[in-house]
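Note that this complex is displayed minus one protein chain, with the remaining chains in position.
When the chains are written out, they are named A, B and C in that same order, and each has its own residue count from 1.
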């Protein structure tokens, strides 16, 4: 089972790695992706990024994404951790970990989890600029393409 | 410039992530791979894994691998950290980090760094089994195939 | 046909345009699909019209699962409208 959490608080990366590996020695590799708030968008300085989500659906969506990853790869554990609320530039937003016996499964599952999370979990980002302006982030066609890639491989 | 280190001591994953992100807010994502010592090989319990290397060449080889990754992707930083010496089951062996504006570059560079490191850096692993036996790990054809993949793409 | 009640949720800029995040609403009995519900909601006022004018850029979920305009809706359903997701 993958560990899934949505929270406002920052997370402790080392603790998440340790929790995954605790009490077991069958893991050969852990793939990881950490997403952070960039400080500017097209050269326009950002004051904060606000993450909104649909709690009842998020839980189901993340569980489904995790189950799909476990069906595709022989994972020995994994973690999906997503923050919500108002986050300053540089702040971590999302952490994905995937542990497996061999590195290829760990890395492939990591890429899959973040791609699907970007396109299939009900989170929305709003940019608050330093100049006072605000804008909802628009979905990127590249994200859909990245997620769709996993439909054809395997 | 990627940070490169070879050491006997354990490493602090959170500190490595923090060092990469320190004082900058242009990073959108950090890809990561952590390799660890498995506790058994084909069901035979392992007492330890001993890592040997060729110091003068390791430095050059890792620098060349890092330079190649920087030539291929617009990295905003990265880390290659490899341990040597005698390591117990569960111990971290290698940590690779790659930071970029967008996740795909971060994840692709992470995969590239670990694939090339496995096949082009002068490290050798020896398994010490719980039953007293010892064996040098043999190179895996899959590792060569994984590394060669990067020759054809891009 | 008798109407029925649904629980509606709005997120991101749909929430801002409509001016609320959720509501319990009675819809006419001839509303059978998500598409029909969207069209009916769009006619409820300027905020709704502005939110649903975007057309294809609006996504929806019925009972916490992504759903297409042809999806059936019925009494007691939880229906959410939102822009394409941008998490991660």
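In the analysis below, a contact is a pair of C-beta atoms (placed from the backbone, for glycine too) under 8 Å apart; a residue touches a chain by one contact, two chains touch by 3 or more.
The shown structure was predicted, so the numbers you read here are calculated from the model rather than taken from an experiment.
A.B. asks: Specify the shown partners of the omitted chain in the complete complex.
C.D. replies: Answer for the hidden chain's contacts among shown chains: B.
A.B. asks: So which of B:41, B:74 or B:137 would be touching the chain we can't see?
C.D. replies: Result: among the candidates, B:137 touches the missing chain.
A.B. asks: Which residue, B:76, B:94 or B:107, contacts the hidden chain when the whole complex is considered?
C.D. replies: Considering all chains, including the one not shown, the answer is B:94.
A.B. asks: Out of B:38, B:118 or B:150, which is the one that touches the chain we can't see?
C.D. replies: Spelled out, the listed residue whose C-beta touches the missing chain is B:118.
A.B. asks: Just the residue numbers, please: which parts of subunit B touch the chain that's not shown?
C.D. replies: Subunit B touches the chain not shown through residues 35, 51-54, 56-57, 60-61, 82, 93-94, 114, 117-126, 136-139, 143.
Everything below uses one rule, namely that only the chains that are shown with their structure count from here on.
A.B. asks: Counting only chain pairs that touch, give me the topology of the graph as line, ring, star, complete or other.
C.D. replies: line
A.B. asks: Rounded to the nearest whole Å, what is the centre-to-centre distance of subunit A and subunit C, using the mean of the C-alpha atoms as each centre?
C.D. replies: The mean C-alpha positions of subunit A and subunit C differ by 27 Å.
A.B. asks: Compute the distance, rounded to whole Å, between the mean C-alpha positions of subunit A and subunit B.
C.D. replies: Centre-to-centre distance between subunit A and subunit B: 22 Å.
A.B. asks: Identify all positions of subunit A at which a residue touches two or more other chains, and write them in rising order.
C.D. replies: 35, 114 - these are the residues of subunit A that touch more than one other chain.
A.B. asks: Would you pick out the residues of subunit C that each touch at least 2 other chains?
C.D. replies: 88
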